[in-house]
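Excluded from the complex is one protein chain; the other protein chains are retained at their positions.
Here is chain A:
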Amino acid sequence: MSARIGVITFPGTLDDGDAARAVRYAGGEAVPLWHADEDLREVDAVVVPGGFSYGDYLRAGVIARFAPVMTPVIEAARAGMPVLGICNGFQILCEAGLLPGAMIRNQGLHFICRDQWLRVENTDTAWTSRYETGAEILIPMKNIDGCYVAEQSTLDELEGEGHVVFRYVGGNPNGSRNDIAGIRSENGRVVGLMPHPEHAIDALTGPSDDGLGMFFSAVDALVKA
């Protein structure tokens, strides 16, 4: 039985197609979820993909966070369902309180679109078990609100507990505190990151296939479950 992984589409989502393709590449069944859905169609995990949900009006991710589909997502995530938030999806998970901190405008104000090296700092999550700790991966990033900030006490806790999952290497592109590119929840089931693993699943179309490991990791976690 293949793992059923939901991919949410909000008005303004851009990367649902690539996220669904990444799920299929990893051997999972991609299940489309719509922002107005009130149930999760019996999925085993959810990807909240990138884009500009609701035009980023008010604040990136805040309106999506109150979409009907997020009620069951938040409930299931708290109960241990794996959830991956990518870019705008990461912003939405922070707004929803599933991950700590927030993203603000990039230092320097540029929309940054480039292939970015990241170091995998924590492999004890539902989305990173296929990587080796310290591995460096190359995946695209493309955002303007990518500067990760949080209270000092939150940063200390993230660092102390090993909850920083991805860190920028080769220079901090956007001013993110502690070079943080991605983090995890307490239980390791929820992960959010600004760069886009779903765009790096095949060397034909991406800079590498380094992003595929996140989707394989989730499929592994679900098949074992």
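Following the convention adopted for this analysis, contacts are C-beta pairs under 8 Å (C-beta built on N, C-alpha and C of every residue); 3 or more make two chains touch, one makes a residue touch a chain; residues count from 1.
Here, contacts and distances are computed from a predicted model.
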From the list "Phosphate transport system permease protein PstA", "Riboflavin transporter", "NADH-quinone oxidoreductase subunit H" or "Phosphoribosylformylglycinamidine synthase subunit PurS", give the UniProt name belonging to the chain omitted from this structure.
"Phosphoribosylformylglycinamidine synthase subunit PurS"
I'm checking contacts with the chain that's been left out. Which of A:G28, A:G51, A:P82 or A:G101 qualifies?
A:G101
Among A:L14, A:I74, A:A135 or A:V149, the residue in touch with the chain that has been omitted
A:V149
Out of A:L33, A:V62 or A:V164, which touches the unshown chain?
A:V62
The missing chain sits against chain A at residues 58-59, 62, 66, 94-95, 100-102, 104-109, 147, 149-151, 175
